[in-house]
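Please read the structure below before turning to the comments.
For this view, one protein chain was removed and the others were kept in their places.
So, chain A:
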Amino acid sequence: MKQPKSFEEGMDRLQGLLSQLQDESTPLADSVKLYAEAAGLIHYCNTALDKAKLQVEEIDASLAPGGEVSHEA
């Protein structure tokens, strides 16, 4: 099964899968496949949340007066 590009895409896809599953015109064989995909996505989303760690980065510090010379110079 293909991995979603992002957590949000995973969540959106899950929501979509649910509505497809709720649609009675979806054949049983397809439903079973969708169900398997949903199970994978749920695992993916939960794992993403478990593993997430806040990333912090600074843009060029030369904004502060008296700071270093701009790297662009």
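Simple rule for what comes next: a contact is a pair of C-beta atoms (placed from the backbone, for glycine too) under 8 Å apart; a residue touches a chain by one contact, two chains touch by 3 or more; residues count from 1.
Here, contacts and distances are computed from a predicted model.
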Protein name, per the UniProt record, of whichever chain is missing from view ("Xanthine dehydrogenase family protein subunit M", "Putative CoA-substrate-specific enzyme activase", "Exodeoxyribonuclease 7 large subunit" or "ABC transporter ATP-binding protein"): "Exodeoxyribonuclease 7 large subunit"
Absent-chain interface as seen on chain A, which is shown: 6-8, 11, 14-15, 17-18, 21-22, 28, 31-32, 35, 38, 42, 45-46, 48-49, 52-61, 63-65
